[in-house]
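Before anything else, here's the structure in question.
A single protein chain has been omitted from the complex, and every remaining protein chain is retained in its original position.
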Amino acid sequence: MSFNTFGHLFRVTTWGESHGPALGATVDGCPPGVPLEASMLQHWLDRRKPGQNKYTTQRREADEVEILSGVFEGKTTGTPIQLMIRNTDQRSKDYGDIAQKFRPGHADISYWQKYGIRDYRGGGRSSARETAARVAAGGVAREAIRALLPGAEIRGYMTRMGTHEIDRAKFDAAEIDNNPFWVPDATAAETWAGYLDALRKSGSSVGAVIEVSATGFPAGLGAPVYGKLDTELAAAMMSINAVKGVEIGEGMAAAELTGEANADEIYMGNDGQPRFSSNHAGGILGGISTGQEIVVRFAVKPTSSILTTRKTIDLDGNETEIITKGRHDPCVGIRAVPVGEAMMACVLLDHILLDRGQTGGVRGPIG
Amino acid sequence: MSFNTFGHLFRVTTWGESHGPALGATVDGCPPGVPLEASMLQHWLDRRKPGQNKYTTQRREADEVEILSGVFEGKTTGTPIQLMIRNTDQRSKDYGDIAQKFRPGHADISYWQKYGIRDYRGGGRSSARETAARVAAGGVAREAIRALLPGAEIRGYMTRMGTHEIDRAKFDAAEIDNNPFWVPDATAAETWAGYLDALRKSGSSVGAVIEVSATGFPAGLGAPVYGKLDTELAAAMMSINAVKGVEIGEGMAAAELTGEANADEIYMGNDGQPRFSSNHAGGILGGISTGQEIVVRFAVKPTSSILTTRKTIDLDGNETEIITKGRHDPCVGIRAVPVGEAMMACVLLDHILLDRGQTGGVRGPIG
Amino acid sequence: MSFNTFGHLFRVTTWGESHGPALGATVDGCPPGVPLEASMLQHWLDRRKPGQNKYTTQRREADEVEILSGVFEGKTTGTPIQLMIRNTDQRSKDYGDIAQKFRPGHADISYWQKYGIRDYRGGGRSSARETAARVAAGGVAREAIRALLPGAEIRGYMTRMGTHEIDRAKFDAAEIDNNPFWVPDATAAETWAGYLDALRKSGSSVGAVIEVSATGFPAGLGAPVYGKLDTELAAAMMSINAVKGVEIGEGMAAAELTGEANADEIYMGNDGQPRFSSNHAGGILGGISTGQEIVVRFAVKPTSSILTTRKTIDLDGNETEIITKGRHDPCVGIRAVPVGEAMMACVLLDHILLDRGQTGGVRGPIG
Partner (left out) sequence: MSFNTFGHLFRVTTWGESHGPALGATVDGCPPGVPLEASMLQHWLDRRKPGQNKYTTQRREADEVEILSGVFEGKTTGTPIQLMIRNTDQRSKDYGDIAQKFRPGHADISYWQKYGIRDYRGGGRSSARETAARVAAGGVAREAIRALLPGAEIRGYMTRMGTHEIDRAKFDAAEIDNNPFWVPDATAAETWAGYLDALRKSGSSVGAVIEVSATGFPAGLGAPVYGKLDTELAAAMMSINAVKGVEIGEGMAAAELTGEANADEIYMGNDGQPRFSSNHAGGILGGISTGQEIVVRFAVKPTSSILTTRKTIDLDGNETEIITKGRHDPCVGIRAVPVGEAMMACVLLDHILLDRGQTGGVRGPIG
């Protein structure tokens, strides 16, 4: 099935199925000397952990990460870091019905068409469980960034849930961690809660838009043609389950602007560095970071597992119907927030290393 | 600067600056035995060739492609195909002013921040000239696809120019080649002509949205996690100059839908193959093609080179102003249509080869 | 530290240190539908397991492999196969002395010079323990090959131990598994036993040459220039610890031959396939397999850990002396035999997939 790896110098390979014994990430290319322990990664894993509130799947997973290699005496050695998360809650019985039928909107049918074999227990590799491994790997990237670029920050939040979009005028970063939707607006959080609750009770689901912002990163990250930073970020975000659209800065809306409205003017900052009068570019020009805030958005489609009867076919090609029971999220977009942050961290670290070199310039003194 | 290559088994490396002696593409991994001659590639190059009408830059380039290797007796040999396009029109004098100043919205400043050196003659690698090489390479991919999948078709068209969007109800594929905007609606073509003409005269510019559709491709293309077909297409489109957003199927709008509205129901076609009641997924589920029409959209920002005075800085860090003269497109989105088609062709061929193998199963009989 | 992965479509990433909690291999790109269970891999692991006789390190490791992912109902699913081997015997106290001193001939000093940090417990990643993961991954490759090419065989054996070389006239494949050296000659096995026993008692060590042969593989594997099959095999074997030379067919001796003596003449076999009068080429012409036996040899240097006092320096740059105690092999070449076989299996499968495609042409029938 291959293509389970992303990154150039900082390479992450995720492995494991939602209902196998374990899943995890093999993280290769982390610079040596970065302080790292499991608790640092657990912090981020806990953010996406399911079953924390009524808005996420009631499947309960401890999602405890173990570091099996690459760390010695509390620091990374530069060797591969193996992160393992045991699957503890594997109620396969939930999935009996879908062993024979293809769930509309799910990868079931396309996997079958490609491989002629599939792990029907919760979708195998296509399960959102895979993103737990990304979050763990992203935690490693965050620690490496912390060591290389003190002050750099990556933060994700929801800007839309179904028909509800945030009001940029009320954007309050301090509110992000105060609600289950990571929405930067206390009032919106309340409205969204009622909205999603109704959807959940009706057995329906809805999509979302997540925005991830990165500040404190240097100018010069990215490569001009096929390694554009926006290309890399688009690929990273589009690789997340259920994502169907990605935008950098103005994104799709850039199509409606004139050159005057879109091009960010340049002036000199007091620190002798160039500044921009606006950030329609999302911090990236010609594929290379300018030192401004890097802004990426992505759309997550609504969960396809719903309680409404849907037309489908079975393995024998007979037309039939299906209702997807089991434990699912009314809005998978919620748990996509920490995943988007993790992907942003991995991509940015990768490009920092491409510029600085793999060893981060570390050299061992003799004597 | 690296990252000038894309693709896994079908690998394209573009090279050359807008004002150097030549530019082109090194195409590696094309299967052997594909009928190929320069005229087949020229057909597609002519579609994006500038100076064809008042809506594209008046810079005149013959854009004649030469095949320097990889073809013997009218067929590809499986060896690298070197495609060279000589630059014939290099009025560097046009660019005198920008040698000292950074153009807002352009890659000038980010390149300088990264490399400390740049080819100011038209932006070097960041010039839209680079896309000529993509179109030539895409032509090779199209011929290989023609040989492997007779009947498969790739077609691009504009769905939005600035504030004007097409009316899907009036979609007429037959009209695409009848107007300078490749818009599938004769009436829209007229309206857009007036709209862009006004913008052009005022020295302004505007963005656009291009949609590329692929039909006749098999189910099973793509890989589940980091090689999702939508990931690959997003990266390919986002790597095109000035693109700031990419959508697959419903794209960003998927965020506003419910699971009932978004998931495409499945039934059996008369040919015993699965069919879908709709195509919100854009022909891709879980990263793998379903055999439906594959639909990608991308937004191109407005040309940053405009006749309005803009604030900027110069190489010495002094604040100053700039007006970008020179010959430019009021809507670069127009010429992005054949480029998007080319990228689609390269990505799909690459994944066909990943499934079928590099030699396409060709084996030489002895006797 | 990166570069812990090898292969193109069949990709193996090894991870883990000799004295960490575990080590293993992440195997990506195995075709779906291959029958696989841990016992099949254990068979090969047991061949290289230390402590089996007095000629290999007395360190005792169970080397029991667990399959954590990628297998469902006894068959590979095409998803990443995670192989984990717990480290059970970690007597770190053995290594106290070398925490401060660099062992001559070991990677200690070069790692320190590069990374400025190292896991001194048995060399971390540079320990021969890493090869256990290769053997496990090679076992997966062997099963995939068995499924794709029934009858294909890969076999390794020693052709030289120190000053003793085998007599090709007495080559007896049946003897390979009957002695601790995997030498294809019963008489040689006895002589070598005495020879190595003496070296072991004197606390010395010696090098070896291993030959790996592959039969039953098709013509056409490999690529002409930088993916020559001999290039790929050379890289694979040279990546094994302590290997300093690699040969294909005649190898270095080809330099002494004339064109008449070296070029293998061609004739037709009864099966209508081309045959060769000899195999100086080692089964590879122009980087591509010819269908003949593929023959690779590699030289393993003597273990650098010996009981003789050696001059060296410590972390502070002081000149000092060292005697490497701990448990070591008098001839690491012995355990390199199954490792060479594993690398051969991985490289050949990778190139079979490059030709056949990743899914091996598998397609799921509907109905």
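For reference, chains read A, B and C in written order, and residue numbers begin at 1 within each chain.
Just so it is clear, contacts are C-beta pairs under 8 Å (C-beta built on N, C-alpha and C of every residue); 3 or more make two chains touch, one makes a residue touch a chain.
In this text, all values refer to a predicted model and were calculated from it rather than measured experimentally.
Of B:4, B:179 or B:258, it is B:4 that touches the chain left out of the display.
For the chain missing from the display, the contacting residue among C:75, C:310 or C:325 is C:310, taking the whole complex into account. The chain that is not drawn here is touched, among residues B:69, B:215, B:278 or B:308, by B:69.
Looking at chain A, the residues touching the absent chain are 9, 79, 220, 223-224, 268, 272-274, 353-359, 361, 363, 366-367.
For chain C, the residues touching the absent chain in the complete assembly are 1-6, 14, 102, 104-111, 113-114, 123, 125-126, 130, 160-163, 199, 204-209, 219-228, 230-232, 234-235, 238-239, 241, 243-268, 272, 274, 277, 280-282, 284-291, 297, 299-306, 308, 310-313, 317-319, 333, 355. Counting the whole complex, the residues of chain B in touch with the unshown chain are 1-2, 4-5, 9, 11, 13-17, 20-24, 26, 28-29, 32-33, 66, 68-70, 72, 75, 77-82, 84, 112-119, 121, 124-125, 313, 315-318, 358-359, 362-367.
Following the convention adopted for this analysis, only the chains that are shown with their structure count from here on.
Averaged C-alpha coordinates give centres for chain A and chain B that are 27 Å from one another. Centre-to-centre separation between chain A and chain C, using Cα means, comes to 38 Å.
Shared contact sites, meaning residues of chain B that touch two or more other chains, fall at 220, 223-224, 268, 272, 274, 355.
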